[in-house]
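Let me begin by presenting the structure, written as structure tokens, before commenting on it.
Note that one protein chain is taken out, while the other chains of the complex remain in position.
A, B and C are the chain letters, set down in written order, and residue numbers restart from 1 in every chain.
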Amino acid sequence: MTDHIKDQSSSARAEGSGLRVAIIGHAFMGVAHTHAWRTAPRFFPMTRTPEVALLVGRDEARTREAAARLQIAEIETDWRRAVEREDIDIVDICTPGNTHAEIALAALAAGKHVLCEKPLANSVSEAEAMTAAAQKAAVHGVRSFCGFSYRRTPALALAKRFVEEGRLGDIRHVRAQYLQDWLSDADAPLNWRLDKDKAGSGALGDIGAHSVDAAQWVCGQQIEGVSAMMHTFVESRPVAGTAEGLGGSAAAGAERGPVTVDDAAAFTARFSGGAIGVFESTRFALGRRNANRLEINGSLGSIAFDFERMNQLEYFDGRDDQAAQGFRTIQVTDAVHPYTDHWWPVGHGLGYGDLFVHQVADVVAALESDASPRPDFSDALTVQRVLHAVEASAGDGSRYTPVDQTAELRAGN
Amino acid sequence: MTDHIKDQSSSARAEGSGLRVAIIGHAFMGVAHTHAWRTAPRFFPMTRTPEVALLVGRDEARTREAAARLQIAEIETDWRRAVEREDIDIVDICTPGNTHAEIALAALAAGKHVLCEKPLANSVSEAEAMTAAAQKAAVHGVRSFCGFSYRRTPALALAKRFVEEGRLGDIRHVRAQYLQDWLSDADAPLNWRLDKDKAGSGALGDIGAHSVDAAQWVCGQQIEGVSAMMHTFVESRPVAGTAEGLGGSAAAGAERGPVTVDDAAAFTARFSGGAIGVFESTRFALGRRNANRLEINGSLGSIAFDFERMNQLEYFDGRDDQAAQGFRTIQVTDAVHPYTDHWWPVGHGLGYGDLFVHQVADVVAALESDASPRPDFSDALTVQRVLHAVEASAGDGSRYTPVDQTAELRAGN
Amino acid sequence: MTDHIKDQSSSARAEGSGLRVAIIGHAFMGVAHTHAWRTAPRFFPMTRTPEVALLVGRDEARTREAAARLQIAEIETDWRRAVEREDIDIVDICTPGNTHAEIALAALAAGKHVLCEKPLANSVSEAEAMTAAAQKAAVHGVRSFCGFSYRRTPALALAKRFVEEGRLGDIRHVRAQYLQDWLSDADAPLNWRLDKDKAGSGALGDIGAHSVDAAQWVCGQQIEGVSAMMHTFVESRPVAGTAEGLGGSAAAGAERGPVTVDDAAAFTARFSGGAIGVFESTRFALGRRNANRLEINGSLGSIAFDFERMNQLEYFDGRDDQAAQGFRTIQVTDAVHPYTDHWWPVGHGLGYGDLFVHQVADVVAALESDASPRPDFSDALTVQRVLHAVEASAGDGSRYTPVDQTAELRAGN
Partner (left out) sequence: MTDHIKDQSSSARAEGSGLRVAIIGHAFMGVAHTHAWRTAPRFFPMTRTPEVALLVGRDEARTREAAARLQIAEIETDWRRAVEREDIDIVDICTPGNTHAEIALAALAAGKHVLCEKPLANSVSEAEAMTAAAQKAAVHGVRSFCGFSYRRTPALALAKRFVEEGRLGDIRHVRAQYLQDWLSDADAPLNWRLDKDKAGSGALGDIGAHSVDAAQWVCGQQIEGVSAMMHTFVESRPVAGTAEGLGGSAAAGAERGPVTVDDAAAFTARFSGGAIGVFESTRFALGRRNANRLEINGSLGSIAFDFERMNQLEYFDGRDDQAAQGFRTIQVTDAVHPYTDHWWPVGHGLGYGDLFVHQVADVVAALESDASPRPDFSDALTVQRVLHAVEASAGDGSRYTPVDQTAELRAGN
């Protein structure tokens, strides 16, 4: 099969040639990604300019409507067509997790670069297969990326820089919370995110995955074991005629269907470098709209972040003189901060949508330099393995469960 | 002359026809506006789709380079060409204040809709002439807008809605601060914003103008008089070879030139509805990167806003039961909030650049409905008159100086 | 033995008679309690006025010095003398945890009311013995109290009131962190709080106990089981000549002794009413001086508290209209708030020391009305049982460990 992978290594592509992108899916993520591919080249210098060439959706009418609004010239209703087309360079997967593996494997086999939304897959075995395929394709210059977009938050990127600079010293504590509240209403309707077959898991995979990736990435340490508790507060919900949205209370008396995923997940963790972690993910933290929080305490310094104030990073420097120590609220909008010099003058903050612009900039930069981009599928696999251990521990009386990050890849053998 | 204004009234334009925009200027504001014209139709439904057709800059090489980066097909080096061209519907003025009047008057005379950056002009008489021309052009369906973009912040738009709903009761206090710090370094170089001939004034016109507009708009009251103090802390600065940027310290020993504008302006004010106000604008508030703040206290409620946390509005409801009263930190990211239903799920905030997208959406909506848009030139004129009174009071021993908002327009007579 | 318990029931004591208090211990807690007994009657009306009659310490010279500073007339160097004296009504135990049981049992047997600092004891069996003795003594009107002083924080008392009023609805999440940083420096010296024999445990018993008590008390639910992880980051520390203080870096090269307690403890929990909890206690959260935090999310509302801003409570009311929802920052300094009407006008906040004044006021009010005071020894026993389960789980691979709150009391049989 390897024989047929289209070679994408630097020698094989023209300098300055464009990058034609097919977007698979046109919901929340499809819109965010399309916007980003369009915007990135106007703010970040790039020699290979991306172009959104194709939108793929199952329902023709709705896909056509979305393409019109998003100003995309062509549509397809079968993702296989996008993978087969000669003129597509990048397949950008924005569909639910249960479809990722099949699409990604086919796209890699066809020699397309792949950007896949997180979580990489709904199971470790799928994620392993994808990672194996990605490693095989990489030989031909075909690249894989996973869309952990919060890494592109300037404040979190600054936190990582601070860790790398040694400002935190030895890391002792990681405290990661991802708190939402859109299921607090027990009569909010069912949707695909509450269906284990489609979503894989609930709060854990949807938002906890972000916490795990951010924590490992910022710390530069991997999670080695977890002890977990998962819980479903509301076990059945109204079946809505249109259950696509997030939240909204359904009419009383509506038929109810089962919630098959976790409403909340909490776990303690041990990291490879000696830190201990406490993680919590929930959609029932009433009043917390999107509180993606990370705090890290080291022997020399600490950082704290909350996405509800995404342009700020709290930083404590234990080497400041004693009388003047305190958490600094850094406005991460300065020209010396990650990403921000491409945008506005100091103090004029960025928004959620801009993170995807940064992601595109990073992806294109990696392709331009033929570098190994991050996070690639193997990075995402480490997250998948942590999620798996969390579920295993929760199913085994919270017993401490090691995460085997050295396990051989199953697929591709 | 009126005879020659191209008629833009609803009967005269085709349903669904596009809107071709010429951007005059390609610095900070030119980039922000271009981005916004491109992005708006993908998030806000519109029947007349805008297209950035032309970029105008004085220096051909630099304009060509900017156009390439911004993906704009055509350039001109003389704004008069943009005004003359038949195929341009909107002239979008993103140049320093001293050029606004000439360009806007010509564009209106040619029957172009005009979006002009703030401050509207560098003097009241210019602003009056522009307003008179805009009123004359309006008869032909030609529209004028002024770019007080902070009105498009969801949190400030929500504050205005709260005032209109009566949630604040009678307004007593307005407290507006616009604090920046990019001139704190006494060796930061000279640039055009420190040159009275080009900028009109310093902190007052650049950022104080935003405070005045926001305060009047949110309160629904006009400022009737002011008592002011203005100050220049650093009276000369190094002449930099490339003095275009904001901030940055120049080499010691460089030649110094005079700062001819205010570094800071502070004034008390009386509003038409009985409120009293305290305003402060400065670029010397070390540590405050872009703290555009507004607090309003009424008889029933209060609001407080700080742009450094632009997705939040503080709201106090004095009718809450006594034991549970407190300022509410509203995450202004909900579907029921202004603008936000067009973007991301709840809690995923917006950025500075998105304000300009909202501005475009509002401008296009006004053009589509042939409504009178806001703020138009006459709104901007009220701000100009306040700024003028501030300068007059500061020059007259801080004496209380009425603002004559009923003065007849001079121009066009 | 019961025969000899001095009867303290309401019929047996004179109206308006004073309350003579013996303070055992004159370190941090002894000072705080002495201050409180003195201050309470001046701010809270009471018919039985307390008087600090006696200070007990082992070292005569140091006890005498402390008594002089604290203006206490008499001292003893043996706590048994305090217990034996006829003129003492209340024995107030402010010594390390390993001495609590012996002193308290003797005092109760002698018919003295006992106020005992937390944690109640260093083991469940001691705590059970104390509780049994307290229940026996209660028949004679002799009262027992445990000093979980954070219950006296107006903001936490308000949180409890909100739960009781149903403002939070069904409680789903409890999030309790107690973060300190005085051991972050790996060369901070050993002291008794790091010695398992004296302190029982480390961060868990010292500060985690406060979190457990506050969470159970505010929620009105008991913890039914836990899954825990404990960790010691720094396993030996310099032996200081005067290792009494908190923190301070010792000279290099000093002899080091072992740390025999946990530096940090984290656990997940299930509550009797269906809530799930996440707890973390540490002295290594660099930059967090005394962040005793509690957040509770219910189906109707949420509260959040951080002792670093002890006069504020965050409260979210999910029934507020959608556009105006947000966490309210309540200044808990109003006359309608717990305790605060006895102090200053609204907005003039209280301090840590004032909590002990409230504790005295509550203790005296209970004695005056012959009511069952809270928390009594049996309340403190429930905390002790949770701490025990935490240690058991941590020692058993984090396995979920039930807390048996119905276990029969061992002592007194």
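The working rule: contacts are C-beta pairs under 8 Å (C-beta built on N, C-alpha and C of every residue); 3 or more make two chains touch, one makes a residue touch a chain.
Quantities reported herein were computed from a predicted structural model and do not represent experimental measurements.
> Which of C:89, C:295, C:354 or C:376 touches the chain that is not shown?
C:354
> Among B:147, B:205, B:301 or B:375, which one is in touch with the chain left out?
Touching the chain that is not displayed is residue B:301.
> One chain isn't shown here. Among B:81, B:231, B:256 or B:342, which residue touches it?
B:231
> Decide which residue listed in B:222, B:268 or B:405 touches the omitted chain of the complex.
B:268
> Kindly note down the residues of chain B that lie in touch with the hidden chain.
Interface residues of chain B facing the absent chain: 172-173, 175, 177, 181, 184, 186, 227-229, 231, 233, 264, 266-268, 270, 274, 276, 278, 280, 282, 284-288, 295, 297-302, 316, 318, 325-327, 393, 397-400.
> Where does chain A touch the missing chain, residue by residue?
Residues in contact with the chain left out: 158, 161-162, 167, 312-315, 317, 320, 322-331, 334, 336-337.
> Name every residue on chain C in touch with the hidden partner chain.
Contact residues on chain C toward the absent chain are 28, 31-32, 34-35, 38-39, 41-43, 45, 69-71, 180, 182, 246-247, 288-291, 307-312, 331, 333-334, 343-354.
Everything that follows uses one rule, which is that only the chains that are shown with their structure count from here on.
> For the sequence-identical pair chain A and chain C, what is the superposition rotation angle on Cα atoms, to the nearest 5 degrees?
In degrees, rounded to 5: 180.
> Can we say the copies chain A and chain B touch using the same residue numbers, with more than half in common, or are the two sides different?
same
> So, what's the distance in Å between the C-alpha centres of chain C and chain A?
That pair's centroid distance is 43 Å.
> Would you kindly tell me how far, in whole Å, the mean C-alpha position of chain B lies from that of chain A?
36
> When you check chain B against every other chain, which residues touch at least two of them?
In chain B, 312, 331, 334 touch at least two other chains.
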